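Notes follow once the structure below has been shown.
Partial complex: the chains shown occupy the same locations as in the complete assembly.
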């Protein structure tokens, strides 16, 4: 494994009065993929949001390039693409407009053509002119995922990206992820579906059962 | 920097144009609120003329405040706000862009409409002018201060009413100087003092409010 | 003539009324006609595209 | 417009509407020319108001049309809700802009009339106020319709609004009495009386001609607009395709 870009040290997250995990440490280098496993409510989403800097951890450190992310928000955000349970799309805008706004804001200089190509790749050619609102669940998610093709971020954090996608789209997304990892990118993802994400240096992280009594389970990270 | 600002302003204006009625409805709300008063109070011309400035200003406050609730709420609900927080640009700049768009959509039309409403209440010439000028100076302040309230109440149930609770007290100085300037000029006294005070408030708000709203947003999204 | 235009001192009000009314009616007619014309163009394009799709 | 009722299918109504619009359009232009000539050159100067009263010849027809159009619109909306005929809701939405325009003209001309007569652009008289509310009702109708993307949903929602709004019309109308007894009536009553006594036969005729001109204008514009609406909403239907093919060749 290359030099670790992302390092998590002794992370502890608490929601309400519930400790989700503690003493969680792992590190991730270029060209690797981390698959976070765990039953419902085990804290996968919380972990991913903490890494993205959207949730404050109780204790522990999250470092990017050796420095804590909270100290270098702008730099870290430039390297990060987070897609959560929410679609993160403006439902009144069309898919094209949504992507264009994100591309502009992230500072990357993206041509009309590239946006169209991304939408096309995700099979949305015939609904570029429709507001996202009227699209089907799967089509909405495809629009959100099309961002993956447009933003040159190093670290992708994907929280259940396969939800609502049909078989063809799942296949496509897997290809996109594999290509990203192969090109030296990093991906952290969770999914409950059985999909074959075998690529690069693959790590699995298992978060514990969501049981009341058994709060502070040791998290097991195993190298593939 | 300017590119980011322009992108945000254009985005929000595009969104508003998608529903052109948005722009119209704020103005109409303003008109309707102003028109409600004579219905409640009665048609006596002298009484109405005396209340005119106050009523128009209160209506402007309410109209601007009502449209505020939506300033960040849409972005919050569909998860775009989360994404905006992750954009590698200063958040206060993004906020400023949104506020600017909000003012263009909901503040500027009020300024344009105000002389017509003033006429209905029997205001004339100079008073109408003064009403317009004070609104021109005052409505951006309303949008800027309002953004703080909107950011703080984000995602809370009952945000609409809560935001007014937070924001209206902040609006009061603007209201007093704004309506005061009109009344003063109607009474033949100079209103320069009022106007320069409003200018100062505007500058202060322009510097501080985007920054405060950005901080509030970070708190609300967690 | 100018006396007639002055309308006994009420010229501004009378002509203001008639002019605005005329303006509104004319603008409305223009809008309605324009809407129809652009719609026809759009539909025509649609049909042409369908045709070429079938033949090509 | 009632005899059009049997043409409930857009396909058969579309060509008919085209012919009717043409006819009413021509008639309204002729009447307008006659009416304008009568308003300025035939009708005599009023002994009380001087020339100012000539505003009446557009003010009163516009005010009448504004109210009539709302009622007709609500009737179409009701027909649409009850019989689920697509055409009815299209008719309703094609009337709204013209109704709003006449309401605005009534307000505008009234204001321009009020300044020389009452010395104020606007007073909060019941009649004036209810006209203003009517404008809000029109605008609300149009705003709601344009705020909804799906045309069928928009038609149903705005139709319901028109129906609810029409209940409000008589309430507003009767509120006139209650309101005026409380606050001593404004000068409109006096002026009313003045106009009425001085209304010569020729004035009444002029008024009638202008009213019919506005009426025919409304019909012509609404029918033309409804033709566009029909095409927009039925663009997928086969008869539209056939029609366009025909036009092209």
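To keep things simple, chains are lettered A, B, C and D as they appear, and every chain counts its residues starting from 1.
The criterion applied here is as follows: contacts are C-beta pairs under 8 Å (C-beta built on N, C-alpha and C of every residue); 3 or more make two chains touch, one makes a residue touch a chain.
Keep in mind the model is a prediction, meaning the values are calculated, not measured.
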| item | value |
| --- | --- |
| Formula for the whole complex, using the labels of the chains displayed | A x2, B x2, C x1, D x1 |
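Quick note on the criterion: only the chains that are shown with their structure count from here on.
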| item | value |
| --- | --- |
| Chain centre separation (chain C, chain D; CA means) in Å | 17 |
| Junction residues of chain C - those touching two or more other chains | none |
| Contacts with 2+ other chains: residues of chain B | 19 |
| Contact footprint of chain C on chain D as seen in their complex | 45, 50-52, 54-55, 58-59, 62, 97-98, 101, 104-105, 108-109, 112-113, 115-116, 217, 221, 224-225, 227-228, 231-232, 235, 240-241, 244-245, 247-248 |
| Complex contact set, residues of chain A against chain B | 52-56, 74-75, 77-78, 80, 82, 84, 86-93, 97, 101-102, 104-107, 131 |
| Touch list for chain B against partner chain A, complex | 3-4, 7-8, 11, 14-15, 18-19, 74-75, 78-80, 82-90, 94, 221-222 |
